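In what follows, a single structure is set out as structure tokens and then discussed.
What you see is the complex with one protein chain gone and the rest in place.
Chain naming follows the written order as A and B, and within any one chain the residues start at number 1.
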Amino acid sequence: MIIFYVFAAVAVGASLLVIAQRNPIYSVLLLIASFGALSGLYVMLDAPFVAVIQIVIYAGAIMVLFLFVVMLLNAPHEETEADERRHILLRSGPLRFGAFLAVVLACELGWALTRGGESGVFAGGSTTSVAAIGRSLFTDYAFAFEVTSVLILVAMVGAVVLAHRERA
Amino acid sequence: MLLLIPLLPFLGFLLNASVGRRISKAAAGAVACAAMAGSFAVSLAAVWSLMALGPEARVITQPFFSWITSGDFNVAFTLRLDPLAAVMILVVSGIGALIHIYSTAYMHEESDSEFARYFSYLNLFAAFMLVLVLGSNFLVMFVGWEGVGLCSYLLIGFWYQKKSATDAGKKAFIVNRIGDVGFVLGVLLIFVHFGTLDFLEIAQSIAPLAPETAFGTISVITLLLFIGATGKSAQIPLFVWLPDAMEGPTPVSALIHAATMVTAGVYMIGRNALLFSHAPQTLTIVAIVGVATALMAGTIGLVQNDIKRVLAYSTVSQLGYMFLAMGVGAYGAGIFHLYTHAFFKALLFLGSGAVIHALSGEQDLRRMGGLKKDLPITYWTFLIGSLAIAGVPGLAGFFSKDEILFRTFAGGHTLLWTIGLLTSLLTAIYMFRLVFLAFYGERRHQSHLHDAPPAMAIALIVLAIGSVVAGYAGLSGRFERFLEPSFGLHAEEATAGAGLETTLMAASSIVAVAGIGLAVFLFLKRRAAADRLAEQFAGLHRVLEHKYYVDEIYDAALVQPIHIASREGLWKIVDVRMIDGAVNGVAEAVRGGSEILRRLQTGSVRAYAASLFLGVVMVLGYYLWR
Partner (left out) sequence: MPTLNHYLLLSAVLFAIGTAGVFVRRNVITILLSIEIMLNAVNLTFVAFGRAMGSADGQIIVFFVMTVAAAEAAVGLAIVIALFRHRESLNPDMFTQLKW
């Protein structure tokens, strides 16, 4: 239980800092921390496979990609405007609206998710092994699996095309 | 075989309309004349075979195809030949053929394509007219009725570069159309009342009934039909188009507006003689309108200065006689006058055409004179025609006009007879005024004169012979007896006794001679007397010259109000404001709406995202609430 709260606190805290930071590099690194905490939570949910691929793919590949881009673009700090220092909810325009919306969303989701059915104590036992996942993946969801590979191919091509620099 | 009669001219039309302008004038003219001659020959053959049948059985019916079959309404395209139709087809095709021959010379100066166009229209007209008279039911007749109206418009406005010609064509067509409204309503009522449009069937269903005593359904029907006849045959109130129609080439005036198309109204009444006999109220109206028109047109013709206008008003006047005959129940006499009138009126028009041709286009009587010596053929034939129309004994006009007057008097319509006699006097006066002004006296023009070329001369001579002898066909009532079966009536033999008949004949002859004498005095011997008379009665003279201001009255009372209502009311208000306004208004509304809506596109991504999430929150909230 304690572990849960620790991981949860890390995750939430890191996420909050991600959106509060001005320096994008700090944001990326903090997000990696958040992912680490989530990975721990996955382990607690008897999903070792997911936990591992979370680290490997998310933290290891995607965040590294983000870092590449941030450093490539030499992303400047965000403009510091006067109202940057004020509290999030007091800033103007879409910011205020969006922030307010987020709070509302949180309440809604929370209410939605916890309202239904039993309190949801986990049934004991029945852990699914990696082998079982693999088997399911290649039989029941084989088609989706193949489609996903096409998706990745498309994304690759798209990324190359979009970022292509025109030779003058 | 009956189909050939209208078909040959129709083929002539097709040929001339399609390739006419590429073949020589001689060829185009030959095609048209051959078509008419062929039609005449077939008509002769058809009438011959008709005569072979016994007097009571003289009907040849040839159905061709079933035209409309819809529920109870069955109309077939059937042609029927009976004595009445026989007379008509011989007149149309025979005189038509002569006029076609005449036209080859008269229209010679036109270009190739115009020449071909003229003949194609003329042939088309003949085809439609023949369909009109051969039709066995109202609908086929109406096809011809409308078709001749169309051709009349085309031919009146033949020289379409002249505005006066196109105006006249439009006027003719529109006035005809107004009459046609009445005609169509009449036909509709006939179908409602009788269930059929076939002439024989209508006659059969009405024969056993007694004539109406009050103004009932049959009277309404016949009155509506008569309205159509007033439009087509230029009677009061729809005669105004005929004088203007003189804008067309003279042979057109001769054929369409003298001999054939304008007689369609008379023919129509003759065709439905039994029907009209059952509506005495309408017949009275017909007779009164006829005789009033005759008188009115006669007075106007007295003071006109254009040679063709005089003849036009003369035609209106003679048509009035025919309607008078129909109105008093003398259907045979009316058709008889139609037949003789065709001869001498066509002759007079063609003669005037020869005069105009010789004078290179001059039509004003005041600028003519002394043509007697230079245009002998034209003069002599014209004189014969004038004597015929004046009703001089021995010539065709005398027999037919006298028959009408006799029947009128014998029927007890003394007032109508008096007016008819008065109009005879006027006829003689204005016709001989025309003769004397044109052919006698000193020459008042400078052109080099040549008499009618052979093609024209032949037509003139043949028609002159006809004007003399045609009347003898009606001796001792032969003509009318021949026509009797067509009318389905048993004409009361004129039981008024031979003595009355001779007296009346003498009266008409005296009147005719008196009229000629008056004309001799006023226009030959002492022109000054005529001019003094004109000055003395200057006001009356002016009214007559302006045709009783009928055109002006129509214009002020009908045309201008309609014009103004259309322009101010229908156009400016309904079309521009309401219809355009509605359409444009819709467009404006859409535009205004989109003006407002497009402000949603702020371009700010975050605003879009905000609205996205707002939507999510709301939808989620909604589902949670339920």
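The rule is simple: a residue touches a chain if its C-beta (ideal position, glycine included) is under 8 Å from a C-beta of that chain, and two chains touch if they have at least 3 such contacts.
Note that this is a predicted model, so its numbers are computed, not measured.
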Residue among B:54, B:499 or B:603 touching the omitted chain: B:603
Interface with the undisplayed chain - residues on subunit A: 1, 4, 8, 11-12, 15-16, 18-19, 21, 24, 27-28, 31, 34-35, 38, 41-42, 44-47, 49-50, 53-54, 57-58, 61-62, 65-66, 69-70, 72-73, 75-76, 78-79, 88, 91, 94-95, 97-99, 101-103, 105-106, 109-110, 112-114, 119-123, 126, 128, 132-133, 136-137, 141, 144, 148, 151-152, 154-156, 158-163, 165
Contact footprint on subunit B, counting only the chain that is left out: 598-606, 609-610, 613
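Keep in mind that, in the parts below, only the chains that are shown with their structure count from here on.
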Distance between chain centroids, defined by C-alpha means - subunit A, subunit B (Å): 97
Touching residues on subunit B, where the partner in the complex is subunit A: 604, 606-607, 609-610, 613-614, 616-617, 620-621, 624
Of subunit A, residues touching subunit B in the complex: 94-95, 97-98, 101-102, 104-105, 108-109, 111-112, 115
